[in-house]
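The complex is shown incomplete by one protein chain, all other protein chains being positioned as in the whole.
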Amino acid sequence: MYLAEEAWPDLETYFENESLALVPLGSTEQHGPHLPLATDHLIAEGFATAAADRTGFLRTPTIDIGVSPHHRQFSGTMWVDAPVFRDYVESFTRNLAYHGIDRVIYVNAHGGNVEHLREVGRRLHDDEDVYAIEWMWNDSIPDLVDELFEHNGPHGGPKETALIQHLQSELVHDDRLADARDGGFPEFEASDPTHHGARTFYDAIDNTDNGVFGDQTDATAEKGERMFEEATAQLVQLCNWLDDQPFADLLPKDHV
Amino acid sequence: MYLAEEAWPDLETYFENESLALVPLGSTEQHGPHLPLATDHLIAEGFATAAADRTGFLRTPTIDIGVSPHHRQFSGTMWVDAPVFRDYVESFTRNLAYHGIDRVIYVNAHGGNVEHLREVGRRLHDDEDVYAIEWMWNDSIPDLVDELFEHNGPHGGPKETALIQHLQSELVHDDRLADARDGGFPEFEASDPTHHGARTFYDAIDNTDNGVFGDQTDATAEKGERMFEEATAQLVQLCNWLDDQPFADLLPKDHV
Amino acid sequence: MYLAEEAWPDLETYFENESLALVPLGSTEQHGPHLPLATDHLIAEGFATAAADRTGFLRTPTIDIGVSPHHRQFSGTMWVDAPVFRDYVESFTRNLAYHGIDRVIYVNAHGGNVEHLREVGRRLHDDEDVYAIEWMWNDSIPDLVDELFEHNGPHGGPKETALIQHLQSELVHDDRLADARDGGFPEFEASDPTHHGARTFYDAIDNTDNGVFGDQTDATAEKGERMFEEATAQLVQLCNWLDDQPFADLLPKDHV
Amino acid sequence: MYLAEEAWPDLETYFENESLALVPLGSTEQHGPHLPLATDHLIAEGFATAAADRTGFLRTPTIDIGVSPHHRQFSGTMWVDAPVFRDYVESFTRNLAYHGIDRVIYVNAHGGNVEHLREVGRRLHDDEDVYAIEWMWNDSIPDLVDELFEHNGPHGGPKETALIQHLQSELVHDDRLADARDGGFPEFEASDPTHHGARTFYDAIDNTDNGVFGDQTDATAEKGERMFEEATAQLVQLCNWLDDQPFADLLPKDHV
Amino acid sequence: MYLAEEAWPDLETYFENESLALVPLGSTEQHGPHLPLATDHLIAEGFATAAADRTGFLRTPTIDIGVSPHHRQFSGTMWVDAPVFRDYVESFTRNLAYHGIDRVIYVNAHGGNVEHLREVGRRLHDDEDVYAIEWMWNDSIPDLVDELFEHNGPHGGPKETALIQHLQSELVHDDRLADARDGGFPEFEASDPTHHGARTFYDAIDNTDNGVFGDQTDATAEKGERMFEEATAQLVQLCNWLDDQPFADLLPKDHV
Partner (left out) sequence: MYLAEEAWPDLETYFENESLALVPLGSTEQHGPHLPLATDHLIAEGFATAAADRTGFLRTPTIDIGVSPHHRQFSGTMWVDAPVFRDYVESFTRNLAYHGIDRVIYVNAHGGNVEHLREVGRRLHDDEDVYAIEWMWNDSIPDLVDELFEHNGPHGGPKETALIQHLQSELVHDDRLADARDGGFPEFEASDPTHHGARTFYDAIDNTDNGVFGDQTDATAEKGERMFEEATAQLVQLCNWLDDQPFADLLPKDHV
């Protein structure tokens, strides 16, 4: 069920009987010459919608803008500063608790949000208000992702390309895939951009001229669909697992 | 042009030549038994999209969640606290300036956001970073709104109903319009809910049992379309007016 | 009773028996060539003092400086930034609660404070600590204000002029009333300073050269006295109404 | 000149020619059974007014509420939390700079404000915006204060009593002076309320039952007048000294 | 016992049986040409270690960096801004309470930390979480300090010199003592660096060219040892006194 499309009386039963919500979060940031800036929030929304449909759990609207200052040199990248992002997510999550939600899955599709969502999750967890966890699709199917593509990459690579080809193919510039690869940093994952153990770069542009990593040319909508289905299945299982936990088991353990 | 659907190289020309952006903002909050919680953000997105299409100016993704604690007693209402909302809007607006945007129209459809958007606008204005102003559709066509409906109301009334009937009719429960009226506070605008000049209520529920004000039964998609077209025309003119101003004229005036 | 003139043992009985306090708030900002910068805080203090005298309720010292950045271009205007003002009012109001006060009337005479006082009131209300409401004299007698003057105005106009003529006539430059009118924006209330529904100005100086709106020339001390008496009567009634409410009735209503 | 009583055009000359302002700050807190809660802010206002009158420098409205949580157990004490107080003073001081003020004397009469005013002064000084210093009357005439009274005390003692007897005698309960002494801690200054070098108390009530220290019985309006005149003379000299400094000499010195 | 050198299981008994901790705090700031920047944190650590050894109470690691902007003009001085310092100390003190600590002695050796530690102590005290007090060695033995040296001084003078000669003599440049005196402000304590009662300086360099006050030439390790032993004895007594108090007696007293 999608919270925003319902009238309030039609949500009463849900809040009486359930206590779990799915919150999709992404970013609006450059994803190379071939993918839309919406990439991450479309993916997050896609997974949250599918899991909500298949489980009956509630999903909220998508948070489209995330923590993306490291992509700012590329036109159109939007972002909010990290402390503000954390406070924003904390605020609406706490407020969901007013309706009886005590467990939340942040269906996240932007790597730059991960640490911030976990920090917010810790605040809520330590205060024993809400148990909120971050889920990112590719972490749920690492073997499949590795198997499908020659050269993955942390950003704008074939795995994201394939997902958008599956979810919203009209937004992919298929004719720019080779350019995306050639103008970017195709073998990033095999490389080591650190110096003597220190990460010395702060921005994507420090390592890639066009904003992307990996080789996009073996991405297909079919691969995207396969990843989407398998990761959705994982998310569905996570929903059910989380729903099954007694709330007491989700609270911080006592001092030894 | 919709920022999020573009790949970054396709935005370069815009930022080189233009300095205006439209940012839609709404809320996710109860709108009575007949309208979806999405009402305000759908309306904001509708106007921003239309104005962007007709003018060629850029619109960003929509901020779906606003300042709505006063509707929290009704199931599903989401909100962020006011200081967090202001900081969030300030952060992404300042960051838009990194790409060269120096004037922003907040295309707003939630009354509860108005004062906060103006406060953010003031911060940006006084710092001489960005000139950002708030626009709310019904303020641009007050006479038409008055003319079309018998009993308007500040929330969930016929004007919002008609707009959603026009924009996304499948989300309106047309069979609940009379109930919406009868269970709410139909003649709110003629009433005075204050005591001796003081506004003594804090929440919608203090004045209405089902969350709405006004008489929804004379709302129609045709009236919605008429309002939509006339207000969009106003927004288009505002875009053009704002685009025409020299930036120096938008800065704070000097000390007398 | 005026809190600041009492020795602490003389306040013990009050706090044992009563739980209401009046807090006057104004501004120190330009009010045109004819009125002192103190105008708003003198008015607020005048009403709070009169209501305290007539009801026996306690009034605190007056907060003289408010949220007035929009008048800064005129010499001498003082202000604090909005977030700081809110925190300041919140802090001393919460601390009044330590003595047993659970209901507060902000006797306000500066329009620029209204939204901030309501935001503070909401924080206190939602936390169920103190029920605090904002009262502004002219909102309690709108018909009389309209009846008395030809051209009102939101700032420095005849209604404020008449009140200061009544309260502290030596601070009014009666010989400058025509100049005030002619150098300002006499027919502001009939005009529309917005563009296509958007408020495009941020500062008073954007609309008025000398800082005032309205036609001051029909202001008299007699009209001031009449407004003062009628609005004080309203405030007295508000005090009594508020005092009569059981605290439980002032708390937020439950979730539907 | 008192800023708040002027109309803005009458301040223009001042800001064109001068850059110094006097800001009185006190507290609203218990001062024993014999003195009003207003004691500190009346004293601050008295000195600032006299110095402004004698020098022609500008004084602003008085900040009546300060940092007084240590007196909260006594009825009526008002306070704001320390971080909020600092931000409030910082905000209006920075804003005074907008009119050209670059040096400020905080005419302070509450010991609990001292460290906070110095911290604000440091912020402004280190930013090279405004040179603001704290002045407290009794620090300017320590020998006279010692000479006049047998048993002084940091709070509510004979020196404050004498000043209010001089400034506003109707607010002093002369018939309670002996009680004030006997119910308080008359010989505080000779005692040592610390333990092994540590200040172990947090509140006035930890050391005094009625809120005061010292022996009030030798206070007289004549002594008050003498202190007032001598300390005012010191403040006048401080104004003139500060006015004489080139602004560059008031800035932080360079790194060695 | 020193917390950091223990493995966690070896601390369990302590937290079961005791509720007091010693926290040493100093600064890293210039102390003239003859003393190391570590001076204050070495002294704090020395006292906390000795008192922990002699009483069996727990001491934590030392906070080496304090509030020292007033020494910044001299090379190497490190500092954190005052609001950040307060929040840092508050955060770790609250967290100590998680293990059962409800009383803390801040063993402080930097005058610039005093007011901030007391402000943090007040927050914790008023919230009734932890009773934390500040102790500074020289305040516990004022007579001895006065007796031992001709010309003390608030910073870098003979008393600090003697302590470091005792605690870590290899860090004292004994050959620079006369230079330290001659290049500094030897008779500071007898002088009055204020103007008409106002402290007009913000930085050490405003009063001393080499950063120190006092005459260091009569400092000796023997005097240092004597002060160290006597002040440690005071601290030991303070520990025992504090340990003996029922927690209820350490809480804020009730409203009168």
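Order of writing sets the labels: A, B, C, D and E. Residues in every chain begin at 1.
Just so it is clear, a contact is a pair of C-beta atoms (placed from the backbone, for glycine too) under 8 Å apart; a residue touches a chain by one contact, two chains touch by 3 or more.
Please read all numbers here as calculations on a predicted model, not as lab measurements.
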For a quick check of understanding: of A:F92, A:W135, A:F149 or A:F213, which residue touches the chain that isn't displayed? A:W135
Absent-chain contact - pick from E:S19, E:T49 or E:T62: E:T62
Can you list where subunit E touches the absent chain? 3-9, 11-12, 14-15, 28, 30-38, 41, 60-65, 69, 72, 74-81, 84-85, 87-88, 91-92, 95-96, 98-99, 171, 173, 176, 210-211
Hidden partner interface residues of subunit A, rising order: 69-70, 72-75, 82-83, 105, 115, 118-119, 121-122, 125-126, 133-141, 194-200, 202-203, 205-206, 231, 234-235, 237-238, 241-242, 252-256
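Note that only the chains that are shown with their structure count from here on.
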If you line up contacts by residue number, which pair in A-B, B-C or C-D shares over half of them with D-E? Let me know. B-C
Cα centroid separation, subunit B vs subunit D, in Å, comes to 49
When centres are defined as mean Cα positions, the distance from subunit B to subunit C in whole Å is 29
Residues of subunit E that contact two or more other chains, please. 255-256
